[in-house]
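The structure that follows is given in the form of structure tokens.
What you see is the complex with one protein chain gone and the rest in place.
Per-chain residue numbering starts at 1, and chain names A, B and C are given in the order in which the chains are listed.
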Amino acid sequence: MEKRLIKKDTLAGIAKKMAGDMMVWAPVKKEDNVLFETIGKDGEPFFAYLNSKNAPKNVFFPHTETLMKFTRTPKGMAFSSEANKANQSVLFGVRPCDAHSFALLDKLFDQEKYQDAYYVAKRQNTTVIAMACVKPPYASCFCTSVDGEPVGSEGADILLTDIGGDYLAEFITSKGEKLAQYFGDAKADAAADAKKAEIAAKAKEAIQSRIPAHEVKPILDVNFDNPFWNTIHGKCLACGTCTYMCPTCHCFDISDEVKGADGIRLRSWDSCMFPLFTKETSGHNPRPSQKERWRQRAMHKFKYYVDNFNAIACVGCGRCVMSCPVNIDIRKVVEDISKL
Amino acid sequence: MHDLITAHKNSQKRVKPEDRKKKVIGVVARGCTTRSLIIHLQERQYERDEVCIIGVPCDGYVDGKGLKVKIGGADIVEGSIDGGQIKMKTSDGDKTVALKDVLADSCLTCRFNNPIISDIMIGSPAPAMNPDAEYNDVKEFEAKTMEERWAYFTKEMEKCMRCNACRQACPSCYCPTCFVEQSQPQWVGIGEDKSDTQVFQFMRLYHMVGRCVDCGSCVSVCPMGVDLRKFLKKIDKDCWEMFGNRAGSGMEDMPPLGKYDEHHDKQDFIYNP
Amino acid sequence: MDIRAHGKDFDRFVNRAKDEYGIRYIRSMPSSIKELQQTNNLLIKYVNQDGSFTEEEFDMVVLSVGLMPPKEAKKLSASLGIELEGHGFCKTDLENPVQTSRPGVFVCGAFGGPKDIPETVMEASAAAACAEGLLASKRGTMITPVENPAEKDLRGQGVRTGVFVCHCGINIGGVVDVPAVRDYAATLPTVVYSADNLFTCSQDTAVKMAEVIKEKDLTRVVVASCSPRTHEGLFQENCEKAGLNRYLFEMANIRDQDSWVHMHEPEAATAKAKDLLRMAVAKAQYLKPLKPGQLSVNHQALIIGGGLAGITAALSLADQGFASTIVEKEDRLGGNYNHLYKTLEGLDTRAHLTGLLEKIYKNPLITVVTSARIEKIEGFIGNYKTTVKAKDGEKVFEHGIVLVATGAYENKPKEYLYGQNDKVKSQRELETMIYEKDSKLAAVKNIVMIQCVGSRDKERPYCSRYCCSEAIKNALELKAADPSRDITILYRDIRTFAFKEDYYKQAREANIKFISYEENRKPEVMAAGDKVEVKVLDPILNETVTLPADAVVLSVGVVPNPENAAIGNMLKVPTNQDGFFLEAHVKLRPVDFQTDGVFMCGMSHSPKFSDETITQANAAVSRACLVLSLDFIEAEGKTAYVNKERCSACGLCEINCPYSAIRVNPAEGCAEVNAVLCKGCGICTASCRMNAVDLNGFNNEEVLAQIFNLN
Partner (left out) sequence: MARRKFATLKSFLNYIGVEGDRTIFTWVSASEGDRWAQVIKGATEKIKALGPANKMVKTIG
């Protein structure tokens, strides 16, 4: 594996240089929020952040995406696909938990049975550069409980680790190696590796929040009707904040928008928290209350995804914990389930 | 506040008319909560004798996002209120902040921090806040140019990710089917198109004419920190200046958009060629 | 030289013409009109009131010509066996102005004498009521029900639109390129058939339309022609005859709104015709087949007020076989008619009233409640429930219609020493003295009558209509009893219209003096020893004259019943600015209200003569019978409807509905529309925040489709 060392203060420069050659997504400070956005070569990436407000999943799975266009012509309807349209791009500076989420999303969108052309095209054309978490994390971080680690490279093509004065850049995949030219030519030595290992161990230790994520699967298997589900949704507002913030939530809705003879078919995020999510044309709603919706969210993350893909659909970023307007804490929910 | 309406509706659902019983729900209500209750009563969501209002005076509410900024973005692990101070254990060490510095904007200029209606009152009346300043922000914004105002509106709306938290938290947003979710016709696209988001927010805000009680819920729940109050206060100001109505400030009022006053309503919006 | 603005609200128009539009009214007698050679203008020479001459030039002269009896009147009278009156118009019964001299033959409109539109319309209805009274036992025996084919089942059918573009002779075709519009229609989505017709409303087109609907299996029909106001119903019937629901029809108005207003720009007019048509076709695809609702009808009537109007109505209803209840506030029936002894034309009204009351009390179909007040009126057309408080407690009546006959009161003047000096009396008081043979009257030699007391002024700008005739009636009576009497009538305009003019002429011939005065120079009445004196400016002499009088008689006019507003509130019907009830249309619907099932007659509507009251009462009955004779009322299809999924039951629609047609059903937790009462005005739709209420035929989708197809 190719490894190089880069000076800390050159990082923004590297991102900007790349932005001159291709599309670069990087953390940007906007008022009180740090968000992932595309930057130009004169952009101001902001790397001194704990984690971005929103999850970077929108790079591959945008909030709203045109699937196809159609026009009514005298000869009938004419269609044109919007699939396979993706720019060469770099996602620069995501945290390992978020990089991990891409690996989880791949299991769904890029599987043997079904390949989502829109997602796959973007994923293939995008190089993910992760930045390890070496600073004290948020109190709500719990990546280590869900198969992640603060200095982990799952889902990333390049991993950058702050090892003091320098960043250790590890080119994990061949896609990553193709961008090596941007990272100077200072080869990393064994000392850097050792330093990284030390930092990684410390960082792992610093994640104090732990949940019995693996333990709840067999419990969930047999407790669909447990009265426990009546207890968690009481204060839930049925807003979609947790799901919109979540790096692994991936439910979507498809709608057509038509004006005159022209129309487009859109895919946009949806949320299992919304009452309309499962509402049927007849007016019947199989998940009539927030109880069923909350059960669905918990089941999906910790049981169904495990059933289907042998992985928990949670990366422990803690965004849902921080953003929930009524302080519902998924960690507490999992904890409680484990005691059933 | 939605729980009240939901509880009321559920208690009446699938019950034979003769078996319907009034179900009295106790509500611990601050001033702004009582305003919401009044709006619900005006809008006939339940009857007055179906709620027992336990009024509590209110000294204000802490603005969580403001607090976080105040302590430099550190992660708050634990906190407690002691006198006029908030004491916190944070990821950046122990911090103390004066309560009055981190009260929500809506609380600082609150006009109704004591309950308007109640069945039982608890505590002694809270001291007045600073209602005279309530429209300062709006006046300042009104003085800006059209393009400056549009720029601000678009910038704020760009933050919105359509999670609907504002709507879900709003005590006046209780429509069984929100206009956003209506089809046939579909009023607004569900995607992230700029105009759709703007129209969604604009219409939700506009539906607050005579109905926003300035409780600050929408602002406090917004994960992206959209400055909704800047716009809501304008609606409140217009409603007061044009129709002499303050949302939910009296049981005897009618919803201001459900009537008009031939003699006092301004006519200047009417076009005469 | 009189301005005869005695109709309801007419004085308001006169004043507006004067004050707002600067139109001059010159009281004069034009003696000649000459055409000027150079300008071709017309020179009018006229005699002013003071006898001086004026010449004035005008561009155009419009003559107000009067009415004459029809030329065929004599022949007609002979063949019908009916008599004519002296002028050659049809002779009518004093007790019933639509009754000719021959039983079973009725007259209405100007053949019975010159009259205005509302009176003509009232007479038409009244004549119908009288005829119906005779035919009541045969009601409904000769009806052939319209049989339309079963409606097409549209389930699973796509939208297939047929377009008919009309030339309307040259009305549209002379401006708009109709064939081009027809060809354009064929290119529009959903259109499977398009054609142009010379007259789409003609019988042969109707047949063709029905054929095409079947042949092309049309599910929507769009006609581009004239106004839906006049022709929508006809085209809808064509659809029904072909088995297509009538509400699957849409119209584009390319005549009134296009070819007529853009007559001089044919190309633009053609383009606009295409736009209008495209919008209509776009809207049509969202139309829904509608089934108007039905409502059962209670066959009884409630009559509020037991004056001449109320009792006439009750008897007329009874003639038609319908029961009614009269609710009278006073302790006896008759109202103002109790104070009348004789009409100008000579009807003995006392005997008339006695006869009417006898019939009322004998008739088993009529219930009378006196000394009673209406407490509450609930319900709507066909199904009213009214609570009445009478001496013996509260009573509840169920009825299908309401007849408002609340009447009016004699004005009590404050001016001219009335009530202070016993020489000053009202016409009604004088009439009582005359017919009750008051001995004091013998010594009364000099009489001054003052007209328009408390009428036609700022406070009451309306004319009380009957007072001129009343004054002349009493003056003639006094003069007949003692020709040596000196009678002067001070007036502003003498409004003895139609045949009443004969009596005015008689009065002048009997040497009754008439002196006109202006509103701003009212006469003055002063006590002078045991007499009174009246000072007034005589415009002919142009000097103030002093008239000594043994009696000053005031024509005091009428004021509306002060309870009209309260009753109007209960019924949700309006009163006008003077306080009289406001009819649905001042000319064409003079006894109806905008609210169905409520009718009016008598002086609750406006000041009027007793014979006019009788006519209007019969007219109201005729209108009411249209409801009472039905077992069910079929509603308009284009009504509001509620989407339950969206309704939060806030009740804003209920508060604002002017027809009480939408109510929140607390049990269902949503608003419900009573489709029979709904007029489709859309107020509820506009008031609803959540778009829960929408309007059939104009719902959001339909209107948006039109907007999105504007260009």
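To be clear about the criterion, contacts are C-beta pairs under 8 Å (C-beta built on N, C-alpha and C of every residue); 3 or more make two chains touch, one makes a residue touch a chain.
If you're wondering where the values come from, they're calculated on a predicted model, not measured in any experiment.
Trainee: Considering all chains of the complex, which shown ones does the missing chain contact?
Mentor: A, B, C
Trainee: Using the definition of touch stated at the top, determine which of B:A104, B:L205, B:V219 or B:A247 touches the missing chain.
Mentor: Spelled out, the listed residue whose C-beta touches the missing chain is B:L205.
Trainee: Taking the full complex into account, find the residue in B:R44, B:R111 or B:K234 that is in contact with the omitted chain.
Mentor: Of the listed residues, the one touching the omitted chain is B:K234.
Trainee: Provide the residue numbers of subunit A that touch the chain removed from this figure.
Mentor: Interface residues of subunit A facing the absent chain: 66, 69, 257-259, 262-264.
Trainee: Which residue numbers on subunit B touch the omitted chain?
Mentor: Contact residues on subunit B toward the absent chain are 141-142, 146-153, 189, 193, 195-196, 198-199, 202, 205-206, 209, 231, 234-235, 238-239, 242-243, 256-260, 265-266, 269-273.
Trainee: Please give every residue of subunit C in contact with the chain that is not shown.
Mentor: 261, 656, 683, 686-687
The definition used in the following text is that only the chains that are shown with their structure count from here on.
Trainee: Treating touching as the only link between chains, describe the layout with one word: line, ring, star, complete or other.
Mentor: Contact pattern: complete, every chain touching every other.
Trainee: Look at all chain centres (mean of CA atoms) and spot the one farthest from the centre of subunit B.
Mentor: Of all the other chains, the one whose centre lies farthest from subunit B is C.
Trainee: Whole-Å distance, subunit A centre to subunit C centre, using C-alpha means?
Mentor: Once rounded, the distance between the two centres reads 74 Å.
Trainee: Could you say which residues in subunit C touch two or more other chains, in rising order?
Mentor: If we look for residues of subunit C contacting two or more partner chains, we find 645.
Trainee: Within the complex, which stretch of subunit C touches subunit A?
Mentor: Counting only subunit C, the residues touching subunit A are 187, 189, 645, 708-709.
Trainee: Which residues of subunit B touch subunit A in their complex?
Mentor: Touching subunit A: residues 2, 65, 68-69, 73, 75, 77, 91, 159, 161-165, 167-169, 181, 186, 189-193, 220-221, 223-225 of subunit B.
Trainee: So in the complex, which bits of subunit A are touching subunit B?
Mentor: Per the touch definition, subunit A meets subunit B at residues 30-33, 50, 53-54, 62-64, 136, 138-140, 237-241, 243-245, 253, 255, 257, 266, 268-269, 271, 274, 276, 323, 325-326.
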